[in-house]
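Please see the structure below; I have some questions.
The complex is shown incomplete by one protein chain, all other protein chains being positioned as in the whole.
We call the chains A and B, going by the order they appear; numbering starts again at 1 in every chain.
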Amino acid sequence: MTRNTVQRATAPQAVGHEMCQLISELYPICRSITGDGVRQTLKILQQHIPLTVREVPSGAQVFDWTIPKEWNIKNAYVKNSQGDKIVDFRKCNLHVLNYSVPIHKKISLEELKAHAFTLPEQPDWIPYRTSYYKEDWGFCLSHKVLASLAEGEYEVCIDSTLRDGYLTYGEYFLEGQAQDEILISTHVCHPSLANDNLSGIAVAVFLAKHLSRRSSTYSYRFLFTPGTIGSITWLSLNEARADRIKHGLTLACVGDSGPINYKKSRRGDAEIDRAVLQVLKDSGEPFEVNDFSPYGYDERQFCSPGFNLPVGCFMRTPHGTFPEYHTSADNLDLIRPDCLNDSFSKCSSILQILENNRTYLNLNPKCEPQLGKRGLYGSVGGTTGGKARELAMLWVLNLSDGHYSLLDIAEKSAISFEIIKSAADALLQNQLLEALPRD
Amino acid sequence: MTRNTVQRATAPQAVGHEMCQLISELYPICRSITGDGVRQTLKILQQHIPLTVREVPSGAQVFDWTIPKEWNIKNAYVKNSQGDKIVDFRKCNLHVLNYSVPIHKKISLEELKAHAFTLPEQPDWIPYRTSYYKEDWGFCLSHKVLASLAEGEYEVCIDSTLRDGYLTYGEYFLEGQAQDEILISTHVCHPSLANDNLSGIAVAVFLAKHLSRRSSTYSYRFLFTPGTIGSITWLSLNEARADRIKHGLTLACVGDSGPINYKKSRRGDAEIDRAVLQVLKDSGEPFEVNDFSPYGYDERQFCSPGFNLPVGCFMRTPHGTFPEYHTSADNLDLIRPDCLNDSFSKCSSILQILENNRTYLNLNPKCEPQLGKRGLYGSVGGTTGGKARELAMLWVLNLSDGHYSLLDIAEKSAISFEIIKSAADALLQNQLLEALPRD
Partner (left out) sequence: MTRNTVQRATAPQAVGHEMCQLISELYPICRSITGDGVRQTLKILQQHIPLTVREVPSGAQVFDWTIPKEWNIKNAYVKNSQGDKIVDFRKCNLHVLNYSVPIHKKISLEELKAHAFTLPEQPDWIPYRTSYYKEDWGFCLSHKVLASLAEGEYEVCIDSTLRDGYLTYGEYFLEGQAQDEILISTHVCHPSLANDNLSGIAVAVFLAKHLSRRSSTYSYRFLFTPGTIGSITWLSLNEARADRIKHGLTLACVGDSGPINYKKSRRGDAEIDRAVLQVLKDSGEPFEVNDFSPYGYDERQFCSPGFNLPVGCFMRTPHGTFPEYHTSADNLDLIRPDCLNDSFSKCSSILQILENNRTYLNLNPKCEPQLGKRGLYGSVGGTTGGKARELAMLWVLNLSDGHYSLLDIAEKSAISFEIIKSAADALLQNQLLEALPRD
């Protein structure tokens, strides 16, 4: 368990706070599925990990989709007849319907209302809305402000551009001993929204940083892509090598204070699904695990039937189920360093299981070996119940017939993976086990 | 969903009342497993559907059974010493032990009691009893009447005949595009009992009528047979072609106000079992589904191990579990037009699922196709949750890898079959799916 020791050596609160700092730095940027917001975001990430930035030109065909024109925005506002800015993009970038085409004209209140998005149930919050694939323009504002507007003329201005350009994404590949890869994917297209998904970006970055400091069996691939079109682009460009991905997670909404919520991969019983479940059970904390469904984040693309990769989605409170979701209330107050850290730490434990989940062969399969003479078992008999570690050794010996991995054994014994792994290590040191080759 | 539109065009209450009318017409007839009661019944059914009446002679061997002598009855009574008819077959045909041999003599009260069947717990009701395969005679009467009888001589008369003749059953075959058949079977041997089983007869007739007005993929076979011996006879005569039956239902007790109760086929996971369950779940109403057991109606024969046909039993309150079962209280008051109609409608939906349950292939299996550009997906993003139909399309696309039928998809997604089917139709129209051949 050298790895676990290393892991624990990282002071958890410190990592949580570092993630919060990164999120604060990224928060003001107006991201979208293309444009300088993503570029600027990836540049900041490069201060932490040496990720490669890739650019795919507008018009490129990626499976059924076409890379759209690149969108950039400088400014936007709505002024009333007195010239007061009643909506100001510079105060909050959610104010603009993301991907709005440029416009500058005077319109009636009625026409303004036809292009306005509000949340009547949450009259103080600004909603987040997009129109990537249909040219449109609009403003998102609090219902209170909209309701207060008097009849009259309004000046609407969106100083944006929509031109041929690029879709930008970041990729960081960490080579391990094997070609088999573990994918960590997270979407980078949301503007000033903290939990969805600066939290996912931060946890992915710090996992990458953490893993880069240790040797590992698997190779790791971290993707920072615009939602949907970004993962489709990556899969399109990497179709032939996608099957190297043996396990994967998409990360989203991992900074709020809710319990972990995991959505299984389409396969439903993939090793990643079982590893996540094991970590959640071992934690002793509340959690929720759901079957795959084809609505959510980029696992939709990785789990499309033509790929069917074993990629699940790791979240705290899932999209659409917290009131602040896709509103201005998903701000820095919604996320907590300890929760970010808990997400980081659980993801790290999941990867530990994947790294350490070997299948062993009991070299003394007929009856139990005499653990006592090897110092692995207490010498005084008759006491009530075995100690956890002795029991774990008996489980490992009993099930190591070549059909059960350590994860299988942890599941069947209801003993934590960590203790099972530690028991296997002790047996291995005593030549009682032999590791089978990974398949 | 053209079919659904047609179906809904039939005003439901109207069908319920038409079924009640048919039941009222059939109610007074004294049916048995052979004889003119069945003939008369089938003749009335022929006014609705062009069914074929078949006659199999007494003495014919049908598997382990022999067609019995034909039984007919004109009259029966018990008179007391004053000449008062205390039991009168013409008032209620349940009064005679069904298949009683002829008798006319004077007997003591004691001997009468030895041939009398009553229900002490329900002293006002007349039980229904039979003795098909052992020659016997008897009277069924209310316990109250029996208890009131004074000592003395009684004249018992049963003016019946038991002679070589025929077993009669009705068969209606509706040819579809395929040779594969769906079987609807119902028993026609019970005398004046409404729920068991004039209700089953009525629902079968109106389903046949309904299906005859539309084209269908499957062929349909409707059997109106005496219980047990009738289905055994049909299976014996049609042994070689029985395996054309791909799905089947026996109908019984479908007119009372209880929730639907479905008994699965012996296979337990047959498509018919899953289609029924889907309809019951989609209804949002209470229901009960039980595993197969070898006691019940003619599914016993269809599900005997030498046939093992996928035939389940569709009921409301099952045989033996309502107090009026097999008594004079199972009369026209026990059944309701809305309940008959609900049974009809749910059976119709089940058949719809079987007709429409295809397996499709996603023609764009790598990542999601862009539904928005085809007008299948809302253009403004960021809202909370997908609409039901959009979600259904994502499910159909995700699971249409050739291994999942629409019914599978409805089950996994917990979306109604109707919405799933509608989503598949939309995708099919957009060349995003291809139907796989039925196996």
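One rule holds for everything that comes next: contacts are C-beta pairs under 8 Å (C-beta built on N, C-alpha and C of every residue); 3 or more make two chains touch, one makes a residue touch a chain.
Here the structure is a predicted model, which means the values were calculated and not measured.
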| field | Contact residue for the chain not shown (choose from B:Gly83, B:Pro286, B:Pro305 or B:Pro437) | value | B:Pro305
| query | Per the definition of touch given earlier, which of A:Gln82, A:Ser148, A:Ser215 or A:Ser379 contacts the omitted chain? | reply | A:Ser379
| note | Of the candidates B:Asp64, B:Asp269, B:Asp333 or B:Asp439, the residue in contact with the absent chain is B:Asp64
| field | Residue ranges of chain A at the interface with the undisplayed chain | value | 362, 364-370, 372-373, 379-386, 391, 394-395, 397-401, 412-413
| note | Missing-chain contacts on chain B, rising order, are 62-65, 97-98, 117, 127-134, 136, 228, 231-232, 235-236, 239, 266, 291, 293-295, 300-301, 303-308, 319-320, 325-326
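FYI, only the chains that are shown with their structure count from here on.
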| query | Counting in whole Å, what is the centre-to-centre distance of chain A and chain B, each centre being its mean C-alpha position? | reply | 54
